[in-house]
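The complex appears here without one of its protein chains, the remainder shown in place.
Then we have chain A:
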Amino acid sequence: MPNMSKEKVKMKEQDPLLRIKNFDEVTCGYTLEEAMEEAGRCLQCKTRPCVGGCPVSVPIPEFIKEVSEGNIEEAYNIIATENRLPAICGRVCPQESQCEGKCVRGRKGEPVAIGRLERFVADYYMENIKKDVEKPESNNKKVAVVGGGPASLTCAADLAKKGYEVTMYEALHQLGGVLMYGIPEFRLPKGLVQTELKSVTDLGVKVEKNVIVGKSITIDELFEEEGFQAVFVGSGAGLPRFMNIEGENLNGVYSANEFLTRVNLMKAYDFPNSPTPVRIGEKVAVIGGGNVAMDAARTAKRLGAKEVKIVYRRSKEELPARVEEVHHAEEEQIIFDLLKNPVEIIGEDGHVTGMKCIKMELGEPDESGRRRPQPIEGSEEIMDVDIVVVAIGQTPNPLLRDTTDGLDVNKRGCIVVNEDTMETTLENVYAGGDAVTGAATVILAMGAGKKAAKAIDEKLSK
């Protein structure tokens, strides 16, 4: 008899007032007992709508059944057939709009906590069971993967499992992409990311760090000189957008990318133990309403800022960030200053001292279906701030397209692909993730990497 409780088994969290003083993970994860209890809520329905909601098609009821019986190793192996980064996905996927959004238990009450269970299985496996991965036998076919983020990691893992000799080229000094430099420690511990990445590289994926494809080596050379038969491009969307308003180059104005990279990748929160500094003022304004804005705001709070504001031009309903992130931010005393748009950043002696904002009101829906914000004439006022973090989105880095003839991109700079195969306008060059879609989610990137791996395998097996 399934557990018919309407609510998910609660997951422990650090107290908001304590956690804003540290970078430790906010949510504490399930115990084995809690996981088994929650797993009991799954009805094991035949229609399995949850699997359809998962971009990488994890066999969800199957792994949950094993959890309900306490067989965590089996559960892990089932997940790993489709997903080698479950500890990450269980934490950062927007389950509410994917697997859990489709769960039949969600019609009356809360859906099964698929994300928390996936996370539990991965954490428990890594801590208690972890076995060495066997390196598959080589099929002597070489594939290059550009970038070390979620799309590339998934593509590389799937190909390596089939025996391809995969080399991954990463521009930074560490693999992981946004998992390392973007998502903060308190949402996704970096030690855990590294352990999970190792489960990919252990499959025999060769890693070349500090190589910027487009600068250090070109795509043409990967084929002609290095002998690769296919290339997957998962270079992401790492180019920050600015607002192009007066005062944006003042000291104290950061892109969210710079702010988060300093803190996450370079560990500036530990300055001076870590050599990279970050400036943090008394009053911080984060411009934007997505997950990156929430991450930046919550990071600023933890760095000791007294007052942190999210400044967003629409209202709360339109915030693109996950509901859970907004909730966590509110608990951590982040102030939501909504329906406001910055028009100028003001400084003294070259440093930010204020930000002039205009009030907005919502008009008719635009092409994205969201109500279009319109400025209210004459409503400008000056907000007292000393640090501004701009988190209004990223676009793909132009580096690759500028150095690769024949690689078509759309007007937003995203690589154009055949949506069935992820093949670009260049033969045997595939792409996926944010490089194709613009900034999206980890799991969609992984789904794209998976699709590309399948297409590459089919093509090279002919």
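Following the convention adopted for this analysis, a contact is a pair of C-beta atoms (placed from the backbone, for glycine too) under 8 Å apart; a residue touches a chain by one contact, two chains touch by 3 or more; residues count from 1.
Just so it is clear, contacts and distances are computed from a predicted model.
Trainee: Name the omitted chain as UniProt records it, choosing among "Na(+)/H(+) antiporter subunit B", "Protein translocase subunit SecD", "Amicyanin" or "Sulfide/dihydroorotate dehydrogenase-like FAD/NAD-binding protein".
Mentor: "Sulfide/dihydroorotate dehydrogenase-like FAD/NAD-binding protein"
Trainee: Using the touch definition from the top, which of A:11, A:51, A:104 or A:212 touches the missing chain?
Mentor: A:212
Trainee: Who touches the missing chain here, A:36, A:121 or A:171?
Mentor: Candidates A:36, A:121 or A:171; residue touching the omitted chain: A:171.
Trainee: With the full complex in mind, choose from A:52, A:109, A:275 or A:406 the residue touching the hidden chain.
Mentor: Result: among the candidates, A:275 touches the missing chain.
Trainee: Specify the residue from the set A:291, A:397, A:424 or A:441 that touches the hidden chain.
Mentor: Looking across A:291, A:397, A:424 or A:441, the contact with the absent chain belongs to A:397.
Trainee: Tell me which of A:150, A:240 or A:373 is the one touching the absent chain.
Mentor: Of the candidates A:150, A:240 or A:373, A:240 is in touch with the missing chain.
Trainee: Can you tell me which of A:37, A:258 or A:380 touches the chain that was removed from the display?
Mentor: A:258
Trainee: Contacts of chain A with the missing chain: which residues?
Mentor: 171-173, 209-212, 215-217, 238-240, 242, 244, 248-249, 251, 254-255, 257-258, 261-262, 266, 271-272, 274-277, 279, 350, 397-399
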